[in-house]
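Heads up, one of the protein chains got dropped from this complex, but the rest are sitting where they should.
All chains are identified by letter, namely A and B, in their written order; residue positions are counted from 1 within each chain.
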Amino acid sequence: MVVGFLVAAGLAAAPAVLPLFFVYLLALILVTGLLATSLNLVLGYGGLYQFHHGVFYGIGAYTAAVGITRLGWPAWLAFLAGPVAAAAAAMAIGFFCVRLSRLYFGMLQLSLGSLVWIVALRWYPVTGGDNGIHGIPLPAVLQTIPGAYALVACVVAASLAVLWAVVRSPFGLTLQAIRDNPQRAQVMGVDVRIHQLAAMVLAAFFAGVAGVLYVALERSVFPNMLFWVLSLEILVMCLLGGWFTFSGAMVGAAVLVGLRTLVGRYTEYWTLVLGVLLILLIFFLPEGIMGHLQRRWIWTRAPSPRPAAAGGTRG
Amino acid sequence: MDAGAVLGQLVVGLSRAMILFIVSAGLTLVLGVLRVPNVFHGSLYMVGAFVAWSVAEALGGHPSGLWLALAAAPLVTAGVGLVLERLLLSRLYHREHLMLILFTFGVMLVLNDLVKMLWGPTYRSLVPPPSLQGAVTVFGVALPRFNLVLLVAGPLVAVGLWLFAHRTRAGKVSRAAATDRDMVAALGVDVSRVFALAFAVGCFLAGLGGALVAPTTSITLGMDHSLLIDSFLIVIVGGLGNLWGALVGSLLFGVTQSVGLLVWPQFAIAFPYAVTAAVLLVRPTGLLRSAW
Partner (left out) sequence: MTDRRWWVLVAAVVAVSAVAGAGAAPALRFDRNIKVGVVDTYSGPPAVFATDALNGFKLALQEINRDGVHGARIEFVTRDEKFSPEIGLSMARELVLQERVDVLVGILNSATALAISAFAREQRVPAFVWIAKSEDITGAKGHRYVFSTTENTAMAGKALAEAVAKKGFTRFWLGAEDYEYGHRITNSFWRFMKRARPEATLLGQTWWRTGEPDLVPYLTQIQQARPQAVFFGTGGAGMANVLRTMKVIGFNVPTAIHTAIDVTVLRPLGAAAPEGVFGTTDYLFYYPDTPANRKFVQDFQAAYGAPPGFPAFHGYITAYFIAEGFRKARSLDRERFVDALEGLRIPTPVGEVEMRACDHQAVLPMIFGVTRRDPRFPFLVGGDLVTLPGRDVMPTCEDIETARRRAR
C-alpha cells in the first residue's frame, strides 16, 4: 500500500520534475505497461498462450484514428469506440480460438490476427495502408505532452485498478483455477470456454484502451501495431517482469521501453543487450523480476501456482 | 489464365516450398523431440546464408566454391546450435514453454545483432556458378536454373531425414523420446545425448535452408522474419514433430502463394495465414498426427 502511494505520488509529480522527453517516455511506458498487463490477464492468470494480443491494441487504436479522421467523430466518442471494437474482435476471434489449447490456440490467434493486419495494410483509403495515419487532430488539452501524460496516467491507473479487482474477484480466482487444472475445473461444473472467452474479451478491452491512449500520445497509428513482432515483444515483457505477478507486466514494459530508448542512444546494438539480459534473467530470476522480488519479500498472501501444472505437463 | 500459366506458377511455387520444407523440417524435429519452440531457428537460417556467402567469397571464383559453402554453412549452424544446447538450453528442459520462448527469443536477439556486427548492415549477393546461372523454360515460365537445385535438394533432405528417423538407432530413439521421454530414460538410454543430436540436426537444416536460398535472393538482415513465422505456421498445420506434415504444409504454403498470384494477386500474402486458420478450425491439431 505504501509503495502504491509513493508510486502514485511520483507519477503525479513527474510532469513538474522531469524534462519533457522523460515525461513522454513515462507516458509511453504506462501505455505499454497497460497493454502488457491486459495480456497478463489471459496469459499469467488465465494460462492462455495469447500470441497475438497486439491485434486488439491495434484495433483499438485504428478504430479511434479512423473514427476521428475519416468519420469525423469527436475525440471522446472515438476513444470510447476503440476498446469496444477491440472487445468485439476478441469475441469473434476468441470464439474460434478457445476451442483449442495451448500452442494451437496461440497459432490460430496468430493467423486470424495476421489477417486483420493484412486488411489494415491493404485498405489504403481507410487505414492509410502501409503509412498508417499521422497528425490526428485532438482536443487542445491533449496536444501538449503534460496534457497527454495526465490523461494517460489517470486512465492507466483506473484500468489497473479495475484489472486488479477482476483478478481478485471470484471470476479471477476461477480463471486461475482453470489455468492450474482445466479438467478439474470442468468436473466441478465450471464452463471453461466461457470463462476463457470472457477473459479474452476483457483483456482485449483494456488492450483497446491502451491503443486509444497511444493515439492520444503519438497522434499516429501504424500497421506495425497489428504485426506479430509487437505481440511477441509484449509477451516477453510479461515473462520478463514475472507473469505470475500483477505488477510484473508493467515492470517488464518499463525495462523494454527504457532499454530501447536509453541504451539505443549509446549503441545500435541495444537488442544484443536485451537478449543477454533475458538469457541471464532466465537462469538467475526464473520467475521474472517481480516474481523474484515478491518471493524474496513475501508481499502477497495469494498462493503461488504449482509450476508443474501451470504450463501443462512436460516430458 | 491458361493451364500453362498455372503449371508454370506451380513449379515456381514448388521450389519455394522446398526451402520452406527444409527449414520447417528442422523446426518440427526440434519441437517434436525436444518440445522447444525455437524462436532463433530463423536466425540460424540467416546465419547459414551469411556464412555461405563468406565461404564462397573466401574461395573466390573457384568453381566448387558454392558447393563447399553449401556444405560448410549448415555445419556452422549445427555447431552453434550444439554449443547453445549443451551449455544453456539443456538446463532449461524442465521449464515451461513460455520460459523456453523467452530464452530462444533472447538468443535470437543476440544472434541477429552478432550477424549485424560481423557482416555489417548492407546486403550481400551470392552468384551461382556459371553452370547454374540463367533460367530454363518450364511450361512457358522462366525458372531460374538454380531453383532446379532446390527441387532436387528438398526430396533428398526428406529421404535423408526419413532414413535417419527410421533406419538409424539415433533416429529411432529420437522418435521414441518424442512420444515418451521418461520411458526412454528408464530403458537406460542417455536421453540428453539424443536431445543434443536432434537439436543439432534441426539447426543443421535451418542453416542448409539459408545456404540454399542465398544464391536466389538478397542476403540481408531481417530475412529471418518472414521465414520464422511461415515455418512455425507450417509446423502447426502439418502436425508437430511430423516430417511428412512439414512437407505437406510447405507444399500447401508454397503452391497456394504462387498460384494464388494468378487468382487473387492483391491478397496473395494472406494465403499462408488463411490456410493455417482454415486448417486449425477444421483439424485443431494439424493435418497429420502430432507428437503432442
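To be clear about the criterion, a residue touches a chain if its C-beta (ideal position, glycine included) is under 8 Å from a C-beta of that chain, and two chains touch if they have at least 3 such contacts.
For clarity, every value in this text was computed on a predicted model and none was experimentally measured.
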Which displayed chains the hidden chain touches across the whole complex: A, B
Option touching the unshown chain, where A:L48, A:L121, A:V255 or A:L281 are the choices: A:L121
Absent chain, residues of subunit A that touch it: 19-21, 24, 121-122, 124, 129-132, 134-135, 143, 218-220, 222, 224-225, 261, 264-265, 268
Residue numbers in subunit B that touch the chain omitted from display: 4-5, 8-9, 12-13, 15-16, 116, 121-123, 125, 127, 133-135, 140-144, 146-147, 213, 216-218, 220-223, 226, 257-258, 261-262, 265-266, 269
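By our rule, only the chains that are shown with their structure count from here on.
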Of subunit B, residues touching subunit A in the complex: 35, 37, 39, 88, 91-99, 101-103, 105-110, 112-114, 116-117, 181-182, 225, 229, 232-233, 236, 240, 266-267, 269-270, 273-274, 276-277, 280-281, 284-286
For the subunit A and subunit B complex, residues of the former touching the latter: 43, 49, 96, 99-100, 102-104, 107-108, 110-112, 114-115, 118, 122, 228-229, 232, 235-236, 239-240, 243, 268-269, 271-272, 274-279, 281-283, 286, 307, 310-312, 314-315
